[in-house]
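Just passing along the structure, written as structure tokens.
Removed: one protein chain of the complex. Kept in place: all other protein chains.
Letters A and B mark the chains in the order given here, with residues in each chain numbered from 1 onward.
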Amino acid sequence: MNSIVIIFLIFLAGAVLTYIGQRLSNILGSSLFLLTIFAATAQFYLRVNTGDIFSFSLNGLEMEWGITPISWLFSLIVLGLGSMAAVYSISAMKAKERLGYFYFNFIMGIFSMMGILLSRDLVSFFIFWEIMTWSSYMIVIYEGRSVQKVGIKYFLFSAIGAYAMLMAIVIIYSQVHSVLIEDLVYSFSSFTLAYKIWLPILLLTGFGVKAGMMPLHVWAPGAYSHSPMAYSSLFSGALSKMGVYGMVLVFSMLITQIPEHLLIREVIAWLGALTAAIGTLWAIAQDDAKKLLAYSSVAQLGYIITGVAVGTELAMLAAIFLAVLHALFKGTLFMVVGAIEKQTGTTNLTEVTGLIRKMPWTFIAALMSIIALAGIPPLGGFVGKWMLYEALIASDHYILVVLIFFASTAGFLYCYKFLFGFFLGQEEKEWAHVKEAPATMVVPMLIFSVLLFVLGTFPGLLLKPIDIGMQELGYAASEGHYWTMSVLFNEYGNAIMLQPILYAIIAIFLFFLVFLTAKAFKGTRYVSTKDISSSGEVPGEFENLSFKENFFQPFLRAVEPVMKRQIDWYYTLVGNGMEALFNFVRRVYTGNGQTYAIYAIVFLVILLLLKSNLFG
Amino acid sequence: MINDKNSQKIVDHIHNFARKHSLWVLAYGTGCGAIEIPPTMTSRYDAERLGVRGAATPRQADLLLITGYLTTKTLKRVIRVYEQMQDPKYVIGFGSCTINGGMYYDSYNTINALDRYLPVDVYINGCMPRPEAVIAGFTKLQELITAGKADGAAKYKEKLEWYRKNQKNVIPNWTMPEYNW
Partner (left out) sequence: MESLLYSILGVLVSLILAFTVGMTYMGLSRKITARIQNRIGPPFYQNFIDAMKLYSKSTGIHHGVMHHLGPAFIMVTSVMSLMIIPILNDSAFFTNMNFHGDLIFLLYIMTFGPLGMALGAGQTGNPNSAIGVTRGLSQMVGFEIPWVMAIIALMIRYDTSSIVDIMNIQADAGRWIMFSSPFTFIAALLAMLGMFRYSPFDIVGAPTELASGPMSENGGKYLFTMMSSSSIFAFAKLTLYVNLFMGGADNLLVLIIKTFALYMVPLLYGTVSPRYRTEQAVRYFWGWPSFFGLLAILYAVFF
């Protein structure tokens, strides 16, 4: 049997077996859950080679499953993050109810994402896309009634995206009479201009919803923050990347074939940058860590969308690199929040404080991913951001790069708020009992932190597969031109040598660490966070010395005009308008038979009058 | 070589020179004497030319300047602040009130002699001492530092029990953490 089919069968059988196994016993369920995901991962990486193809026909439709280098690359995100999140969720979801339901949808989520990556025709792509939407919707509403509204919002936007995509597929089929992606690419240049414009727009609407592109992002903060954190890391890390994957395909295959002056690239790039800027500002204003990370995901995806939309070689390289990194660090951060939620029972940044000495390993993971998120060298995030800036400047998007830079600098604010809120600050008695999270939760986070560190110095490890994937999409080889194993180049030929930089940073850091520690060793001692210079006052046990509320109030005051209204407000306005309209329309149903008779006659008269126009 | 007694002497000499010319003052404006600090620091008398500078918090300060009478309530804060400062540290008692209670000698809620509660290195007499006198006080402290005689902190460590007893006598609800270095 074809190895691709075997993977799908493993997923499907595993999902069902896990559901049944969980009914029987907890241990059986979770071990089946892990077994399924690891078996599928092993099967994929050991047995499936790029170029494997499974084609069949359904009702006369030619369909094809196969793997390309670019989908292999994205499968790293899905399976890597998926398996780690699975290990994490065993401890994280302990003692929760309806675990079978959760595991089933979790496996179905990974299954559908793999399906999307493996399908090479639009119909199976669409079917897997819908399975993905459904399974994630099921997990968003996992917590029951309280999240109904969030779930509906998510589903509504997903439906808009899905219909747009379906419409595009129908149009494509009517033009090409085949649903294979190759055929579409091959014959796209013969389409009329109208189709050339509308098809990418419809497809991008579909992908933009999943990638959380403005103004279609409004579902994201709610959905990311209300699903269980074990899934949120997959949701924000991998599931949203499916939108990015779709965009990469559209931009590299279709949009290269339409004239530049239509500005589709520019519009999407600007939308991406605006998403980044506005998402960052809203992230700064959040007090709940889940919400903060959710908005931050929206913002980070904004960078990626911009990079994909600009679409030069370097920009695409940067965007895909950032996409993988985003999966790593945002996956970790959601896991961190999950660990803290499990140990303290809350994720409110204004309540939890001073966990650094209680959860040191979680703190290290959080610190590493925050440094990567902020894009500070020597971690991986810097490589992606650097390439993105250089790409934008080289492709003459000057105002865009300022906007992106603004978003990235303002990002430090919420980064600090996250770290300070949970780990630093006063150590309160309320949290004195908190212990480090279980090892199965900490280890996945630490693995990702190490990866972030390695990729910061040797980005070539990841850029190599990206390069191969991009060559498949028609880009020139970029190795040696833009990067080598640990050196980056820009369009002007200036280089960043990451290895000496890392060594220098480590050397300087150690030197001053030794200086501080050795010289201060004798007389330096640890004092508690209550022993601070507070005008001579001895803080009592219940005195609140935490600075938590209105954390960035002055900054938010400075940007107030931008943040006066959320986009939700406009949607609500439209919604209310529609409701009023429908209320008005409803009045035609008077309940009186005579009126209906009049309507029928009027309708007939109109038909008669327009007879010649309609039927002639 | 470094632990050699002679070289230690040289190091001490250099350190004392630095300490002497860089006194960061934590001006604890307890009483009316605080009004004399601004003229001391600003254009007219300019204490900064001697290296005297205001410090923002006890962690950064070298010199605790107690300007005037201390009620038992403020004494508690002053002790706390003093204990938060880092060695080597000095105290200047400013005005008659810190010496013998001054015009509040028979008040029920001020302390009479600061010396019983904190180790004072230099007293500045007067009610009020003028900025000239304050600067003279600073100079005196500098002389003491050069001579290695400004050892209030060491004295405090040594006789901690005695100081604690006195402090606890006047401060009824003692909630302070223990002084431990």
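Note that in this section contacts are C-beta pairs under 8 Å (C-beta built on N, C-alpha and C of every residue); 3 or more make two chains touch, one makes a residue touch a chain.
None of the values given here were measured: they were computed from a predicted structure.
Only one of the listed residues, A:331, A:375, A:444 or A:460, touches the absent chain: A:375. The residue touching the chain not shown here, chosen from B:4, B:48 or B:158, is B:48.
For the chain left out of this panel, the touching residue among A:419, A:441 or A:462 is A:419. Of B:21, B:73 or B:159, it is B:21 that touches the chain left out of the display.
Contact with the omitted chain, checked across A:26, A:55, A:190 or A:409, is made by A:409. Within the entire complex, the positions of chain A that touch the omitted partner chain are 354, 356-357, 367, 371, 374-377, 382, 385-386, 389-390, 393, 396, 398-399, 401-402, 405-406, 409-410, 412-413, 415-416, 419-420, 424-427, 490, 492, 494-497, 500-501, 504-505, 508-509, 512-513, 515-517, 519-520, 522-534, 545-547, 551-552, 554-555, 557-558. Although one chain is not shown, part of chain B still touches it, namely residues 14-15, 17-19, 21-22, 24, 42-43, 46, 48-49, 51, 53-54, 56-57, 59-60, 62, 86-88, 181.
We adopt the following convention: only the chains that are shown with their structure count from here on.
Measuring from the averaged C-alpha position of chain A to that of chain B gives a distance of 59 Å.
Chain B meets chain A in the complex at residues 28, 57-59, 76-78, 80-81, 84, 87, 175-177, 181.
Chain A meets chain B in the complex at residues 523, 525, 531, 533, 535-538, 540.
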